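Yeah, one chain of the complex is gone here, protein chain that is, but the others are all in their spots.
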Amino acid sequence: MNISVAEIAELVGGVVCGDGATTVTGVNGLGEAGPGDLSFLGAARYLPLMADTRASAVLVPHDFADSGVPLIQVENPYLAMVAVLNHFQADLMRHPKGIHPTAVVDKNAVLGENVALGPHTVIAEGTEIGDNTIVYPGVYIGHSCQIGPDTLIYPNATIRERVTIGARCVIHGGVVLGTDGFGFAQGAKNHEKIPHVGRVVIGDDVEIGACSAIDRATFGATVVGNGTKIDNHVQIGHNVSIGTDSIICGCAGIAGSTNIGNNVTIAAGAGFAGHLEVGDGAIIAAYSGVTKSVKPGQVLFGYPAVEHTLGKRMHAALRHLPEALRRMRKLEERIVQLEGQSNGPATEDDS
Amino acid sequence: MNISVAEIAELVGGVVCGDGATTVTGVNGLGEAGPGDLSFLGAARYLPLMADTRASAVLVPHDFADSGVPLIQVENPYLAMVAVLNHFQADLMRHPKGIHPTAVVDKNAVLGENVALGPHTVIAEGTEIGDNTIVYPGVYIGHSCQIGPDTLIYPNATIRERVTIGARCVIHGGVVLGTDGFGFAQGAKNHEKIPHVGRVVIGDDVEIGACSAIDRATFGATVVGNGTKIDNHVQIGHNVSIGTDSIICGCAGIAGSTNIGNNVTIAAGAGFAGHLEVGDGAIIAAYSGVTKSVKPGQVLFGYPAVEHTLGKRMHAALRHLPEALRRMRKLEERIVQLEGQSNGPATEDDS
Partner (left out) sequence: MNISVAEIAELVGGVVCGDGATTVTGVNGLGEAGPGDLSFLGAARYLPLMADTRASAVLVPHDFADSGVPLIQVENPYLAMVAVLNHFQADLMRHPKGIHPTAVVDKNAVLGENVALGPHTVIAEGTEIGDNTIVYPGVYIGHSCQIGPDTLIYPNATIRERVTIGARCVIHGGVVLGTDGFGFAQGAKNHEKIPHVGRVVIGDDVEIGACSAIDRATFGATVVGNGTKIDNHVQIGHNVSIGTDSIICGCAGIAGSTNIGNNVTIAAGAGFAGHLEVGDGAIIAAYSGVTKSVKPGQVLFGYPAVEHTLGKRMHAALRHLPEALRRMRKLEERIVQLEGQSNGPATEDDS
């Protein structure tokens, strides 16, 4: 696509400095951009890159004007760039349209207006899909699901029966929602399967990354609140509840019945034992293993996870431990010597 | 569905206390249950919840009778609940039935009686599927596989060629069985692929969670024994062997040629190096990294994993390490002082 600097300025509500007729065909970082690219000055620390950038135009803050290339001054270059990216992306996507003849749709499924079902999709009995929702090829949606409007479901995702998904969600390729929870009872057989008759309920504006899995509840529901974003390869166990606007990075895992609050940040690879309460705004560092409930706003690190500052101190101290053990042996020798000089130890080592 | 307390009592072999004509339509925990729900008193610690439960009926032990709601007395309320859940689940599932016209079945595949193949399934040459096995949409089963009877394969699972799966297994969505092992030789090319001509053999009553992958053997077979249950996102390398009735929780990984015994419990996120022997009944704590063979019944924790009690002590001690290093510096100062009072150290620090 081809867009002029003047058109971009209009799109983002910015002010042109330089030749507004200059056109760009792509976007890139200041260091990587070449001729034809739009770039952006996202933070003061990137200022040194401005001198040498090969970009054809740059989004900059209002107080920046000094450049050999056309500029578009805006309040927040980063958010302006997001707006431009949205514009470019609309041009780059070719979402499925209409109901493909190979889609298998149960006669009791209910499709909203303008729903798109790609090739080889399956929509089972009693499932309802909201207006403008797009279902990519190979997606399976089981019976009695409720999928909201304006939701995007990428290829080969599996949505089992009785799952609810809200509006404007993005479900990525290979996701599995509503799989049985991992629960067994010691019965007649060694591990007797506990049927999971519960559901999965996903709010609005939720994103779920590729190959992530969310188990259905034993009974009741596994819940993901509005606006929560989940990265790739995340595992969410049965009866977990996650609040609104939380961020769960790649490869994290949450065991059964743990409740995660609102605006919680879980960094990559972090794991949670089951039946914990994690307060609003908590932050869990990458690769931490959380074994106890977490207070609102707490920042945890390590395994077992402790307060971030303590955890960092523990790991810094651990670096000195091999040397410290040597120093301690030396101290013991010196004390033996001193004790010898003072007629031996007054107390016997009886440990 | 709608079932009376008397009918439930008959289903689970229990005794009604109160109005047997009361009907329930769902199941839930004591704390979460509302009108119309059946609940259960699974352990004495939940007794306080009985007073306030809004459940319409509760499964209780034989020695419990004091309640405002209808009770069903049974020997084991937890197992009775499993029986009720099975009853409810049968009503909630809508498994595929028959051979869907879009299923692609090789003319040399052999289907048992009452096999169901959902839309867009593929069954390749020479594969045999046992009676009553249900294959959900989008599943691929490669050539020369043997799938037992009464097995359930959920959507978009991939079962590569020459894989054997036993009876009454559950294979969840997005599972990949029989993928090539990760093995390369230093040959003419830097990393020359070692062909994996072996197989994967899954026993009876095995469950494999969503997005888990089991690699085929280089030669011979990667084996999962009867009754073993595997959670989501588990990675099992080539030539691994797992015994019977073991439990492998989510996101665990087992590297090539490691042998896991019977009744082993592997908690979430634990990993194993290759070529280890893990004895029967061993228990590996969550997020542990096992680098050496494990004796039967051993309980391990940490990375590198050590005996659980030692591991817990190590991590408790680590909390005190930053403070301990400070105390040690203080000790060193005090000893220097003492040594000065006794005419200096008798030995030079020559380390």
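Which chain is which? They are A and B, in the order written, and residues in each are numbered from 1.
The rule we apply is simple: a contact is a pair of C-beta atoms (placed from the backbone, for glycine too) under 8 Å apart; a residue touches a chain by one contact, two chains touch by 3 or more.
None of the values given here were measured: they were computed from a predicted structure.
Chemist: From the list B:L11, B:M93 or B:A324, which touches the chain that is not on show?
Modeler: Answering carefully, the residue with contact to the hidden chain is B:A324.
Chemist: Which is it among A:T53, A:N156 or A:N259 that touches the chain not included here?
Modeler: Residue touching the absent chain, from the options given: A:N156.
Chemist: Check the options A:H172, A:H196, A:R216 or A:H238 and report the residue that touches the missing chain.
Modeler: Going through A:H172, A:H196, A:R216 or A:H238 one by one, A:H172 is the residue touching the chain not shown.
Chemist: Please identify which residue in A:I3, A:A109 or A:C251 touches the non-displayed chain.
Modeler: Touching the chain that is not displayed is residue A:C251.
Chemist: Footprint of the hidden chain on subunit A, which residues?
Modeler: 26-29, 32, 78-79, 82, 85-86, 88-89, 92-94, 100, 102, 118-120, 136-138, 154-156, 170, 172-174, 205, 207, 209-211, 227, 229, 231-233, 245, 247, 249-251, 263, 268-269, 286-287, 315, 318-319, 321-322, 324-325, 328, 331-332, 335, 338-339, 342, 345-347, 349, 351
Chemist: On subunit B, what residues meet the omitted chain?
Modeler: For subunit B, the residues touching the absent chain are 102, 104, 120, 122, 124-125, 138, 140, 142-143, 156-158, 160-162, 174, 176, 179-180, 182, 184-185, 187, 189-197, 211-213, 215, 218-220, 233, 235, 237, 251, 253, 255, 271, 273, 289, 303-304, 306, 310, 313-314, 316-318, 320-321, 324, 326-328, 330-331, 333-335, 337-338, 341-342.
In this text, only the chains that are shown with their structure count from here on.
Chemist: From the C-alpha centre of subunit A to that of subunit B, how far is it in Å?
Modeler: Centres of subunit A and subunit B (C-alpha means) sit 24 Å apart.
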